[in-house]
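Only a single protein chain was left out; the remaining protein chains are all shown in position.
Showing chain A:
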Amino acid sequence: MANSSCSDIKVLGAWPSPFVMRVRIALNIKSVKYEFLEETHSSKSQLLLQSNPVYKKIPVLIHGGKPICESLIIVQYIDEVWSSGPSILPSDPYDRAIERFWAAYVDDKIFPSMKLLNTAQGEEKTALVEQVTEGLVLLEEAFQKSSKGKAFFGGDRIGFLDIAFGSMLGWLRAIEKMGGVKLLDEAKTPGLVQWAESLCGDGAVEGIIPDTEKLVEFAKILVKMKGH
């Protein structure tokens, strides 16, 4: 792929969004420079509304004026366009299917439970903690199979599922802190605990996942805004 100028590539996003983090990590893996346009929480820019008229949500990647929406779709697009850089999805179709399956699992099962856990109390909270933990145990098994003893789901380097799940780590930790619960557990998910450390120390991820404290503060503001 020919060199594109930085202004050719824009990411519409917001710093707390794990979905936006996915796009930025993928661009970092490919060493692609981009312009980051921060959306404010209170109102959506004209550019966002024009670029994503269906969902009106971030992230949006704008490449050469053309918008691409939905984080995992954007990550696959990045992988296909900047094909000379390190691969994000594995080359074998079966391995690709497994990563896509688990990435969908993160979005359809783990993330929604995490979100609810944020404001849950009592019995509901206990049930949600169990749900998230069970999901993480399944991911632990997937990790053991997929990594084959290496640091990441993708092997030696961060791949698609690392990005899909890794982007959730900031919020996972924030929810643990706010809720006084343990989700990623040495006893139940030792591989993932180690994986989380490796992921957060990786060059492509550096500076992308916000500090737990910052996310906790943001969550408090959100709760106030929603009048809970």
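The rule is simple: a contact is a pair of C-beta atoms (placed from the backbone, for glycine too) under 8 Å apart; a residue touches a chain by one contact, two chains touch by 3 or more; residues count from 1.
Following the convention adopted for this analysis, contacts and distances are computed from a predicted model.
Undergrad: What name does the UniProt record list for the absent chain among "glutathione transferase", "Polyglutamylase complex subunit TTLL1", "Dolichol-phosphate mannosyltransferase subunit 3" or "Ubiquitin carboxyl-terminal hydrolase"?
TA: "glutathione transferase"
Undergrad: Among A:11, A:48, A:68 or A:132, exactly one should touch the missing chain; which is it?
TA: Of the listed residues, the one touching the omitted chain is A:68.
Undergrad: So which of A:34, A:105 or A:160 would be touching the chain we can't see?
TA: Considering all chains, including the one not shown, the answer is A:105.
Undergrad: Of the residues listed, A:38, A:80, A:197 or A:213, which one is in contact with the missing chain?
TA: A:80
Undergrad: Residue by residue, what part of chain A touches the chain that was omitted?
TA: Answer for chain A: residues 54, 63, 66, 68-70, 73-74, 76-77, 80-81, 93-94, 96-98, 100-101, 104-105, 138 touch the chain left out.
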